Every structure is written in structure tokens, then in C-alpha cells.
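Missing here: one protein chain of the complex. Every other protein chain is in place.
Lettered A and B in written order, each chain numbered from 1.
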Amino acid sequence: MSLISLTTDMGNSGFYAASVKAAILGALPGATIVDVTHSIRPFHVSAAAFTLKNVYKQFPEGSIHIVSVDALNSPHSRVLAIQTEGHYFIGPDNGLFSLVFAHPPAEVYEIILAPDPASLAFITKDIMVKSAVHIAKGVNLAEIGRIYKNYIQLTAWQPIYNDASIRTSVVYIDEYGNCIFNLEKTLFEQVAKGRKFEIDVKRNPIEIISKTYNDVGGGELVALFAGSGLLEIAINRGNIAELLGLKEGDSVLITFED
Amino acid sequence: MSLISLTTDMGNSGFYAASVKAAILGALPGATIVDVTHSIRPFHVSAAAFTLKNVYKQFPEGSIHIVSVDALNSPHSRVLAIQTEGHYFIGPDNGLFSLVFAHPPAEVYEIILAPDPASLAFITKDIMVKSAVHIAKGVNLAEIGRIYKNYIQLTAWQPIYNDASIRTSVVYIDEYGNCIFNLEKTLFEQVAKGRKFEIDVKRNPIEIISKTYNDVGGGELVALFAGSGLLEIAINRGNIAELLGLKEGDSVLITFED
Partner (left out) sequence: MSLISLTTDMGNSGFYAASVKAAILGALPGATIVDVTHSIRPFHVSAAAFTLKNVYKQFPEGSIHIVSVDALNSPHSRVLAIQTEGHYFIGPDNGLFSLVFAHPPAEVYEIILAPDPASLAFITKDIMVKSAVHIAKGVNLAEIGRIYKNYIQLTAWQPIYNDASIRTSVVYIDEYGNCIFNLEKTLFEQVAKGRKFEIDVKRNPIEIISKTYNDVGGGELVALFAGSGLLEIAINRGNIAELLGLKEGDSVLITFED
């Protein structure tokens, strides 16, 4: 039973995503398709990577994840296939995958199924779907691709820190307006060393890390380390991004007591 | 064959809803999942209840309905499981279910699967999905929960009426902008006693109840009792909510002839 997930910027109002699903079902009748989302902001590679990174481990092993965001911004519209941690990944060589995995996957293949991809529709529906169908039928990656070592590497924004402070940036804003920052709990604790601190969120101070949103009252600011292991700043039962005008890329300063 | 429906406020653009679906498919390969909607306005319990109330009977018996809206606004993040009318329901103890059923369900269980829910993600993906998986596998509610009598009751807005008039409020605005009111056909007829009447919709009068939108011309106001049995006021082939600025909670006055 094949399980194929789709993460794209194709939207839900047109026929592109449906064409991809129809092509899958034509080749694999009864396949289970999960739309992770088709609402990645067009060309927004880092959002696609963040989404995939946070969801793929939830799927059962053997799942095949197609990611099609900014697929034409790849040299020669190259399509990669990666097998790692029991999952398969298919997507463009535009740096997206370098933001997904904590450890570089051992084997990355360039798909060699088709010589002349002519359009975005072609790449996703034809090359990516065809690759997924081969994988679902048990074909090895080596049969549809060749080992590819020099895939594009992007560098994720990193927090800037010293012993006295950390400056960290919003990397993702979720459906509730909660802001997720590029700060891992481990780095925070390594710098904090148990000291008191203050997070300055557009002049609103937060002085504790909570365990759940409900540790503060409704309408109050709350900071916590979310399921992703990253710092999240929210308003309990409110939309902090809207209320404080926070956008992706905005930063906050955390200062630690002397 | 398990059928699980999802009604949440998680949105379609992030990875939360996909994580829930992945967790279901990991435990129940080949399960049928129907996204009722992930676009309930965040924390909007009454909209979730209205949606569920109008859709669950359409599903085949034995279906399992997960509802996750404002799940943290439940004492100790309590999760309920209810079996009634041949369907199963899983959701928070925040009053939502008290707005769904015409008759209080006989047996309501509090799920006792996990001692310390830490986050919204945990509650929906872990406790609710785990409960659904148990139910799908034939486990009795009594094995995963304990009878719970004091679940939170909310009171739905009721129309205000006397022999001469009814004041009724918008409880739902659909995708077409049609406005659905908290007035059952039976109450309308009981007060009307066959008399002439006038519905005052922001100074636009309606004097008849139609059977279909097309009983009036394009662009004209129409009142009818929709599939839900509730009064609906619409513009044939138009968007009345937008044109007249009607919002949830707005009311209209129906006056009856002496």
C-alpha cells in the first residue's frame, strides 16, 4: 500500500495539484495520497523545507514525499531522489533538502528518467510522479537515477549569540499566528546556564519559558519550546503575529542576567 | 474499513493537519480520512459545533469524528469520547459537544490514555488520534476512558419571541455568503400560525418563505428553510453577507400581522 505525501506551492484553487494526484492514481490505483499542503508561498523554499522537516517523521516508514516548490530554480531542472531514515524524498535540486535533514543523507540520486523537462507541470507531474511510482513499485533509486554528490546547499539562518545575549529570528508563522524562531532549546540552555533572562518581543518582555500556552492567562504572551524543539512565542488564545506585526525574518533579543 | 473525519482550526497551509493524518495512517494503513474542514476560525467552538452537527449524519454509521478546536480550553486538557446515534466523537471538554446533539448523549467518556498532555499538538495527534485508533480497532470506550457526567455545557443563542414577533440571529455564514439563523422551522410556524409576516433584513423586507433560491430573480433577497431546518436568508446568485454587511451575531426582526 503506497503512501505518497505532497508538499507544493500549487495552491488548492486550480487544477495543478489535482493533475498530480490524478497521475499518481492512474499509475497506482488505490494509493493513499496525503496533501501536506499546496499553500507554500510560491518559490518559498525555506518554508517548504521547514514544513517537510516537521512532518515527515510522523508518516509511516516507506512513505514517499514529493516536494515541488520552485522546481524550475534548479540547474537543468534537476530532480533529486533521496532515501534516508526509512523515507523517500523527491524534489528539486534547489537547496530545499539541505534544510530538511539534521545529517546529510548518505545517498542522493539525480533522477534520469526524462531528458528534456519543458515546464513546471512536466517536472512535477511527469518526472516526480513517475519517480514516485517506480519507488512505490519497488524499483531501486540506482535504477532511475545516478549518485549525485554536489547537490545545492543552503544555509539556514542561525541565531547570533554571545555569553550575554541571543538574537534569534522568526522562521515560521503558523495558522494561529504563533511565531517559531531559529533557536534550539539546547543552544538556549547552553547560553542561559540557568540564569534569569528577558526576551524583548517588540518591547513586551517575557521572563519565563512555559510548558504550555495555558500556563499564562488568555491574551498574555507566552514563550515555550514547541514540538519542533524550537523557541515559539505566542499569545494564549490570540494571534501574536497579527497583534504585534511580527513577520518571518523579524528578530528578538534575549538578554541574560550578569 | 475505518472512516475518520477531521474538523479542526489547524488550517491547510501548515503541517499540523498533515501530522494528524500521518499519525492516523501510521496506525491504520488504508484508513479513509475525510477533512471536513481545517478552517474553523481559531478557538471558534460554536462554528465547529455547527459544522459537525450539520455533517455527521451524512457519514456512514461507525464513522469516527475527531473535532479539535480550542482543545486547550478544557479543564486539564480533558478529551472526551462519545458514542451516540451509531457514530463516535472525540474532542475537547470545552462545551463543543453540548451544541452538537439535540438530545444529550447517554454515555460520555473522559479519555484516560495519557497523564500529562503538554501541548495542542500532543492532545490532537496523540490523545485524540490514539483514541480513534483504539475505537477503529474495536476497543470499547470503557477501556480507554471513564464515564464522565459533568462535561461542560454551553447554551446556544436562542431566538427571542412573543406572539407578535421573533428576533433571530445569524449563527453561520456559508461560502456563498448565505446567512443561517438560529430559528427552527417548527418555532417559526408555531408563532406564525399561518399569518402574514415581514422579515426586516437591514431595512429590506421579505414577506414569503421560498422553497428554493430560484423562486426569486437573480440578485433578489430570498428566505427559506435550508437542509439544516434553520432559517436561511440569501441573495439568489449573490453574497448577502457582503452586500448587506451581515455578520455572525447580527439579528433580524420578524413581525407578524395582528
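Just so it is clear, contacts are C-beta pairs under 8 Å (C-beta built on N, C-alpha and C of every residue); 3 or more make two chains touch, one makes a residue touch a chain.
Owing to the predicted nature of the structure, the values given are computational and were not obtained by experimental measurement.
The chain omitted from view is touched by exactly one of B:19, B:51 or B:77, namely B:51.
Although one chain is not drawn, the whole complex shows that of A:10, A:36, A:166 or A:222 it is A:10 that touches it. Checked against the hidden chain, the listed residues A:101, A:122 or A:148 yield one contact partner: A:122. By the touch criterion stated above, the residues of subunit B touching the omitted chain are 1, 3, 5, 12, 32, 34-40, 51-52, 54-55, 58-60, 63, 174-176, 211-214, 224, 226-227, 237, 239. Within the complete assembly, residues 9-16, 18-19, 21-23, 25-26, 29-30, 42-43, 70, 72-73, 77, 118-122, 125 of subunit A touch the chain that is not shown.
In this text, only the chains that are shown with their structure count from here on.
Taking the mean of the C-alpha atoms as each chain's centre, subunit A and subunit B sit 32 Å apart.
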